[in-house]
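Of the protein chains in this complex, one is absent; all others appear in place.
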Amino acid sequence: MSVKILKYIFLELVRSKFILIYTAFLFTFSFAVIYIGHDTAKAVVTLLNISLFVVPLVSLIFGTIHFYNSGEYIQLLLTQPVNRRSIFLAEYFGLSFSLSAAFLAGAGLPLLIYGLSISAALLLFTGVMLTFIFVSLSFLSSVLNKDKVKGIGLSVIIWLVMSLIYDGLILVILFAFSEYPLEKFILILTTLNPVDLSRILILLQLDISALMGFTGALFRDFFGSITGMVTALILLLLWAALPGLAALKVFSKKNF
Amino acid sequence: MIRTEKLKKKYGRFEVLKDIDINLAQGQVTGLMGPNGSGKSTFLKSILGLVIPDSGKIFVKEKDIKNKFDYRKYIGYMPQTANYPENLKVKELFKIVKDIRTDKKDYDYELYENFRIGETENKFFGQLSGGYKQRVTAAVAFLFDPEILILDEPTSSLDPVSVEILKEKIIKSKTDGKLVLVCSHLVPDVSELADRLVYLLEGKILFDKLIPEIVNGSGGTLGQSIKKIIEKINSDNEC
Partner (left out) sequence: MSGKDIEVCSECNVKTIREAIDLTEDGDRIIIKKGIYREYDLTADRSVEIVGEAGAELDIDFKGGGITLTKDNSAISGLTVKNMTVSYVKDLSAIRIENSKDCRIYNNFLKNTFFGIYLANSSSVEISGNYIEGNADTETSSGNGIHLWKCGGVKIEGNRISGHRDGVYLEFVDSSSVRNNYSEKNLRYGLHFMYSDNNSYTQNIFRDNGAGVAVMFSEFIEMTENSFIQNRGAASFGLLLKDIKRSVISRNSFSENTNGIYMEGCNDLEMMENEFYSNGWALKIMGSCTDNILIRNNFIDNTFDISSNSSRNTNKYSENYWDKYEGYDLNKDGTGDVPYRPVSFYSMLLEKIPDGVILLRSFMVDLLDFTEKAIPVFIPETLADENPRMQMYDYD
């Protein structure tokens, strides 16, 4: 049932102006970066910055706005003989797929044309994972707030925490406890933030020389192994699943 | 066909529904009236499953609807407003609901045709006027020829011609033995369509009477009669 509804939600979204602008922005940017820089490694670095910055922000804000704007549509669907979970999953995957498609078309095509490296492939993979994760968080933020402004506010806060404040805290911890061997602790801490985890997975391809120093060697040993890669994948999937499931739980009991 | 028992709903400390007991029968149009905040919407949404009551029971075709969704195949719902995704095509909305209700194969296209929706079915919702949107939702509500029709302010933004088309359809449905629940603040609509009026105030049923009963008891129009009844109840309460 979800799949049928999902299809229409997806088709509706990929026609939307916002998704088209998002795709065009990513495409222009990636194209420019790759062809002006004529160096894929450096292009991936720049694209890494943009995708870690933009993908969570767009997924969160657009996800939240979309959820509120779809209120009456969701209500209509909910008066049909389907359970709430189907509608929720259709909305979630419809939105995640359309944003991922935009990301892959925008950032992926230029990379693909130029020649896909491991780091570029990882960049695309983590970009898609981040889309799913932050759409999940945006839905949670939306179902927790009846008021649209509050919902968007919470989403902005989530984004700030994940992209900036969390790393700031790590830096503070590193400073405050610089006498102590914190490597393992920091490793765990960064792994727990999906933005940091995605960043490090790509850095292990791009900046291996620098990372081979300090904590980085630990990371490489860990994420270089099958266990490490599976762990990273599971962590990212959990980040997509857990907020989504929490949102679904609230959604199932919600009064419209 | 729809029965509620001690239906209660609170939003925070605000009690929206206080022990609503009601029994709606088929072959009857019930008008639901009441001032803003009286609990009309919450009551409708409870039946539709959009609002989950705190306590009490709702039976549709003698079955408790708690944690169920299948019963909604008996219901056609026409919401007051229809702000659907702007890049959704009219014909896609029909496709979606048809895809969801695979149980029904013979559709009732009467409103679809009378409202001439086919002519603009390739338009996006973003391009439609409020009246057009409401015609679409009416056509969707009646599409599956459901046994129960729940209509929320159905005439609020319709043009006069469409209003008449819809009213005819409602009367016809009633004679076909359907249960129709119309929420409206327009007395003429209720007067024309309804057999029975349920009046909600502050989450309670103030009165629940057949229309002839209301009018006969007082003389004059339905509106005047309603006003008199409310005044009488108020003065009774003060004594």
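Think of it as A and B in the order they're written, each chain with its own count starting at 1.
In this section, a contact is a pair of C-beta atoms (placed from the backbone, for glycine too) under 8 Å apart; a residue touches a chain by one contact, two chains touch by 3 or more.
Only a predicted model underlies this, so the values are computations on that prediction, with no experimental measurement involved.
Student: Under the definition given at the start, what are the shown partners of the omitted chain?
Tutor: Missing chain, whole complex, touching shown chains: A.
Student: In the complete assembly, which of A:I113, A:A210 or A:L245 touches the absent chain?
Tutor: A:A210
Student: Would you mind spotting which of A:I170, A:L235 or A:V250 touches the chain that isn't drawn?
Tutor: A:I170
Student: With the missing chain put back, which residues of chain A would touch it? List them for me.
Tutor: Contact residues on chain A toward the absent chain are 39, 41-42, 45, 48-49, 52-53, 163-164, 167-168, 170-171, 174-175, 178, 182-183, 186-187, 190, 195-196, 199-200, 203, 207-217, 219.
The rule is simple: only the chains that are shown with their structure count from here on.
Student: Return the distance between the CA-based centres of chain A and chain B, expressed in whole Å.
Tutor: Computed from C-alpha means, the inter-chain centre distance equals 42 Å.
Student: Along chain A, where are the residues that touch chain B in the complex?
Tutor: By the definition above, chain A touches chain B via 1, 4-5, 8-9, 11-13, 15-16, 69-73, 75-84, 253, 255-256.
Student: Considering the complex alone, what residue numbers of chain B touch chain A?
Tutor: Answer in residue numbers: 9, 11, 45, 48-52, 69-73, 75, 77, 79, 81-88, 92, 95-97, 99-101, 103, 137, 140.
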